[in-house]
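Structure in structure tokens, see below.
Missing here is one protein chain; the remaining ones are kept as they sit in the complex.
Chains: A and B, in written order; residue numbering restarts at 1 for each.
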Amino acid sequence: MSEIIRLDNVEKYYLAQKRGLVDTIIKVPKIFVKALDGVSISISQGSVVAIVGESGSGKTTLGKIITTLENPTRGEVFFEGIKVEKKNYVEIRKKLDMVFQNPGTSLNPKMKIKDIVSEPLGHFDEKKVSDVINEVGLSYNEVKNKQPREMSGGQVQRVAVAKALMKQPNLLVLDEPTSALDESIQAQVLNLLVDIQEKFKLTYLFITHNILVAKYISDFITVLYAGKIVEYGPTEDVLSKPLHPYTQLLLSSVPTTDTREVKPPIGDVPSLINLPSGCRFHPRCPFVMEVCKTKDPPLRNNGNNQVACWLYE
Amino acid sequence: MIEETGFGSKKESSVPKPKNRLIEYLKIMIKDKTAVIGLVIVVGFLGWSVIQGILELLFGTSGPAVALLPHNPFNYNLVVGLHGPDLTYLLGTNANGEDILSRMLYAMPRDAFISLGVVLSAVIFGGILGIVAGYRGKYTDEIIMRFTDAFLSLPALILVLALSVLFNETLSGVILALIIVWWPIYARFFRAQTLKIKNMDYVQASKLNNVSFLKFFFSYLFVNSIDPVIAYAALDFGNVILTYSTLAFLGIGLEPPIPELGSMAANGVGTLPTGWWYAVFPGLAILIIVIGFVLVGDRMQDIISNRINY
Partner (left out) sequence: MLLSIKNLDVSYNTVAGRYKVIDNLNLDIQEGEFISLVGESASGKSTLGQVISGMLPSVGKATGSVLLNDMNILELSERDMTQIRGTTVFMIFQNPLNSLNPVKRIGDQLLEALAIRNGRNNKDLSYEESKKEVLDAMTSLRLPDPEKLMIRYPHELSGGQIQRVVICMALLLKPKLLIADEPTTALDVTIQAQVVRLLRDLNKETNMSIIFITHDVGLAYVLSDKMLVFYAGRVMEKGITVDIVKKPMHPYTSGLIASIPASPKKTGKLYSIPGSPPSYLSLPDGCKFNPRCKFVFDKCYHNEPDYVMNSGREIRCWLYE
């Protein structure tokens, strides 16, 4: 299977504060929010990769960089082997699309559904539009002239998927597509996403904070913490035998109907401006050692998985 | 401060959204008694202006244009000069014996159309500048906004007067002056809205679809910024009419023999207090029309900014 996306040591820093003219003149040092701090990943065509993390993990930033809506401060992104640069944005954007989390803002509220779905095409082709709308489980004649606000959240997300399908993309980045939906609707949309992926052989980058959803839908799982990948591997392996302490605590925090206990980590997610020295998880890690406080562990192979932790060096 | 996943409440709501927004708005509108009064005034004024206005456009000052009026507003009849209000001349006559009510009714469409033209132009011009400033940000934003601020820092009435005089006090000059004074506030409105929506998901998503510039500008930025603008514009109609009438009162922008509400009031001042109807009724008309727009516009603003619980 060919590689569709590769990131080499990508960093994405945002300015923490707006800098005025005076600041630039007197050379006030720049303060950065380190949203992504050296992320390297390789995704194969046709796979479903879940990006799992909490707030501040950088998962949304990662999604935006992969879809070229943001460009990295340092590091390189390769799409189908070609380096992603401003000059080939247009070409690359034709082959990928993104589905967003909030049904209230993921579609243009003033456009009709049929126009929204036909937008990637450039012109209006009723057959193609109605086909793709039926493909996502909606009735074309019922929804074609509606506006997003007249539809329920689940329907809006289906339209978003239809719009993406219209492009026949190779890669679909989904940023928490079902997080804002009720459970019963979430199940429907997840089933739809699985069907579409298998039918059209798409590659999914599924960003979510919901471990159970990631468990259901993904082949591979990437765990992000404060801007770095801490663990990566086949979903079943990572979820049944998590290696990184953060992954273990993340899993034990999820309330399931198996046990009546949750065991969260102590403390809070660190500030992305003032990251802890060494391993960024060390203040909260139950297995912390001396080396963790001073040196940041690199992401290394461990069998089929990758993990960034001094416990495994 | 790190913001936690603020996806808040679930979206799958069982409460249906009413199909037709206009009907929904009207229903909420009429719940407030004062807004109903405003609505009656505005609809009456605009409705009349459209009908009479079309007649005036087609037929100027001759026959069919005055057919709907109680009397011909240009009928010189010194015999009934400065006649008080009675059954024939409902609001009295002016010094030339022309019926004041007919002259007022003849004058109204001009106010309506000029106001419409000014507000529309201000919205379009201000919209383009405001959206460009808001979307591009950085230097473009600074330059355009300082330009806007310059206009906003000068008192509106003084500026309109100065510009009208500069443009030789013609009607078209006055209209141009009004537009120049009116667009800055709309630029600010549109810029504020654009800043809000430019980071929305659907705007970001459109970048992935290689949408044409015009389509993006209009269907994405303009159309989604316009809601609060419409509410403000409704209120603003009244302001333009007031300013225009004030200029007419001062004798600027007149095109004799066409009557103007403001100039009628000005002419009437000289006949106070005996010929009071000459000054009072046109002035009262301006007052009522402006109040109507203010009531409607105010209610619309309340609805748009969600200050109403419904």
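Things worth noting here:
We take it that contacts are C-beta pairs under 8 Å (C-beta built on N, C-alpha and C of every residue); 3 or more make two chains touch, one makes a residue touch a chain.
All values reported here derive from a predicted model rather than from experimental measurement.
Only one residue in the set A:Ser42, A:Thr256 or A:Ser277 touches the chain that does not appear here, and it is A:Thr256.
The residue touching the chain not shown here, chosen from A:Gly154, A:Pro169 or A:Gly278, is A:Gly154. With the whole complex as reference, residues 54-55, 152, 154, 182-188, 190-191, 194, 209-213, 215-217, 235-236, 249-250, 252-257, 259-269 of chain A touch the missing chain.
Criterion: only the chains that are shown with their structure count from here on.
For this pair, chain A with chain B, the centres built from the Cα atoms lie 48 Å apart. On chain B, the positions that touch chain A within their shared complex are 2-5, 7, 10-13, 17, 19, 200-202, 204-211, 219-220, 223-224.
Those residues of chain A lying in contact with chain B across their complex are 54-56, 64, 67-69, 90, 93-94, 96-98, 100-111, 119-120, 122, 149-150, 152-154, 156, 167, 176, 179-182, 185, 209, 269, 271-272.
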